[in-house]
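A protein chain is absent from this complex, but the other protein chains hold their places.
Entry: chain A
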Amino acid sequence: MTVTDNGVNVQALLDAREALKGAPEAARFTWRATSKWDRGVHSTTTIENFYGLGAEQSHKAKTEFAADHPEVFAAEDNGITPIEYLLVGLAGCLTAGVASVAQNRGIQLRSVTAVVEGNHDIRGILGDPDVRNGFNDIKVTFDIDADASKADIEAIVAQSQKRSAVFDALTNPTDVTVEVA
């Protein structure tokens, strides 16, 4: 018998779910990003620390993300567009979900590719009140090679959306407060 190894420690996740049943406080996480304006529409966002399991936590390393606009927006293109970071988040989250669910179901993955496309009518951000600022819609196309039937693969992808933080954050409204310190 071959052991499924997608590199996901599912047992740890299942154990965490059990442990957190009796400790809802520990389940409260706060993710943080700090952004600094560089010049023009170019900014650099740093992520290093977060809060969870009742204490301050740190990533192994600090990561910096450059955000800018492309040259077709008359900008310098020092980094990807902020709205593209949403695609990064969605792709990363759904892919993590696919690997975890497959691991949990004993399905060996060989390759997982996701193409994420967000349709965006930029007239909204340019001030047209009849056009939405954000994405009009997003399409994710998974190409998965695994030891499983098409129905099983579809079920993994569906379950991954069901448990995805970013899918939820994009498909449901979130209350956002923006203040000046």
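Rule of thumb we're sticking to: a residue touches a chain if its C-beta (ideal position, glycine included) is under 8 Å from a C-beta of that chain, and two chains touch if they have at least 3 such contacts; residues count from 1.
Rule of thumb we're sticking to: contacts and distances are computed from a predicted model.
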item: Complex member absent from the view - protein name from UniProt, among "Elongation factor P", "Pyruvate synthase subunit beta", "NADH:ubiquinone oxidoreductase" or "NAD(P)-binding domain-containing protein"; value: "NAD(P)-binding domain-containing protein"
item: Missing-chain contacts mapped onto chain A; value: 137, 151, 154-155, 158-159, 161-162, 167-168, 170-173
